[in-house]
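The complex appears here minus one protein chain, its other protein chains still in place.
Now for subunit A:
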Amino acid sequence: MKKFAVIQFPGSNCDRDLLNAALKAGAEAEFVDYRAASLAGYDGVLIPGGFSFGDYLRSGAMAAVAPVTKAIKEAAEAGKPVLGICNGFQILTEIGLLPGALIFNDQHTFISRDESLKIANSETLFTRGYGQGEDVVYPVAHGEGHYYCDDATYEKLKAHNQIVLTYNENPNGSRNDIAGIINERGNVLGMMPHPERALETLLGSDDGLKLFEEMTKWEANHVQIH
């Protein structure tokens, strides 16, 4: 059975939702403290949303120099799946595992609502359960969700099919409606929307469950190199 690490920073607040998502998808999952030096023994890493270190300096900036960051990079280098959601996405850009940056929403307000999204790449280890171009609903809840990158980075993202998730109605000014991107190797995914809050139809949508199920089914030899 797959065992995932859910990283807990001071100020993480979606850690329990993420643990629950992994368990519901059939994986084992454990919380791992931000001071941990190693993630050996885990088959994947989940970086939760929230406000790590109170968003001091910039969102994700302090988490990027926390001890566990080195271990997250090692897991990514080893080809293990790494998923960062919301603040987790901000952290992945801060530590350089994903290109670009997240800046304040254009209207400078915090947005919390269900969001209609499109699966722009259904060939990743995370999204193989979805159809190409399929519409899904995940909640968003962020103040700094505007995905920013320069022209050269955007062209590279497009060329390597790294744009995985896009907004149908851009809520925050993100470049080309980008809601989630993956690294070139295809094992590190970051997104602003919250699939871990979309696991039950009773609570609005279960569109997020497949993402965790696919991550749980992942086998090392299936990692796609783009």
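One rule holds in what follows: a residue touches a chain if its C-beta (ideal position, glycine included) is under 8 Å from a C-beta of that chain, and two chains touch if they have at least 3 such contacts; residues count from 1.
By definition in this document, contacts and distances are computed from a predicted model.
According to its UniProt record, the chain left out of view corresponds to "Phosphoribosylformylglycinamidine synthase subunit PurS" among "ABC transporter ATP-binding protein", "Glutathione S-transferase family protein", "Phosphoribosylformylglycinamidine synthase subunit PurS" or "sn-glycerol 3-phosphate transport system permease protein". Within the set A:94, A:177 or A:196, the residue that contacts the chain not displayed is A:94.
The chain not shown here is touched by just one of A:23, A:61 or A:111, and that residue is A:61.
The chain not shown here is touched by just one of A:12, A:87, A:105 or A:121, and that residue is A:105. Although one chain is not displayed, its contacts with subunit A can still be listed: residues 57-58, 61, 64-65, 93-94, 99-101, 103-108, 146, 148-149, 173.
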